[in-house]
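The next block holds one structure in the form of structure tokens; read it before the comments.
What you see is the complex with one protein chain gone and the rest in place.
Moving on to subunit A:
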Amino acid sequence: MASPAAVNCSGAARRILLLPTTTTQPATRSFPGRLSAVTSRPITTLPSTPRTKSKSTPKTQPPTTPPPQPLQTRRTYHSTTHPPPPSPFTQAETTLLTSALTSHIPTHGFTLPSLTLAARDLSLLDISPSFLGPSPVARLIHFHLYTTRTTLPSLASQHSDLLSGLSVSGKIELLTWLRLKQNEPIIQHWQQALAVMAQPSQVPVAVRELAMLADEIYYLAGDKSVDPSWYTKRAALSGIYAAAELFMTTDKSEGFQETRRFLRRRLQEAEELGGAVRSVGEWVGFTASAGVNVLRSKGVRI
């Protein structure tokens, strides 16, 4: 445990000289390794001679982070009374990423300099973002996706007067629009972020976040379907949301009204397609049961 951390220290110390433009990071480190690195050593102190001091590192004051948690990204049983599961981001990560998101992303975009500046604001060392894992920028974008998704319920309750009068499809349109509007402060950098999340190593996180967002929107809209349409509805909304998000990055209209019209058109099309499929299914089912009943009325024993 101590020696890999020490090796990483020397790597991080080397990177100080190269910051903020370096992108050569140990790609082999997995997320659990990153978490243990955060907890094993304070991120505010720089070990001067890492290799020789590696044995004494446990003596230093540990940072005030909770114990390492598994990266919780799967949506399972949602308890209505028990406390929610912990965030996949530790307290230290949340502080750093929130600072970067609110203060520096609008000017510097989803880049390493934003994270470095955020670390300086918190009087941390410039190397601190390297504790976010093999790709700090992707982690920052994931944090944006996570926070916007988890603040959607409170956003929905703020607009409960608008939502209450709507049908389920109307609620879905409004909730999707509310979520899109959350991208407004960082919209000029969002194309860049989407490009990062489209990298093969980030696709699983991005797809999972998208699926959970679609599920969140359907839950908040009060949809109660528990048959195969559970899957088709969420898949359709995921596709529509991703398309609308991309559309929004090039939308120059006042208040992104073009994006909203785009979103409405796509949802309308999905609804029409779903209605057509449902009608065909109903017709087939009705004809089949009518045919069976005709045969039964003729005395066939089926």
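Things to note:
The definition used in the following text is that contacts are C-beta pairs under 8 Å (C-beta built on N, C-alpha and C of every residue); 3 or more make two chains touch, one makes a residue touch a chain; residues count from 1.
Here is the rule we go by: contacts and distances are computed from a predicted model.
The chain that is not shown carries the UniProt protein name "5-demethoxyubiquinone hydroxylase, mitochondrial", picked from "Prenyl (decaprenyl) diphosphate synthase, subunit 2", "RCC1-like domain-containing protein", "Mediator of RNA polymerase II transcription subunit 20" or "5-demethoxyubiquinone hydroxylase, mitochondrial". Touching residues on subunit A toward the chain that is not drawn are 70, 72, 75-86, 215, 219, 224-228, 230-231, 296, 301-302.
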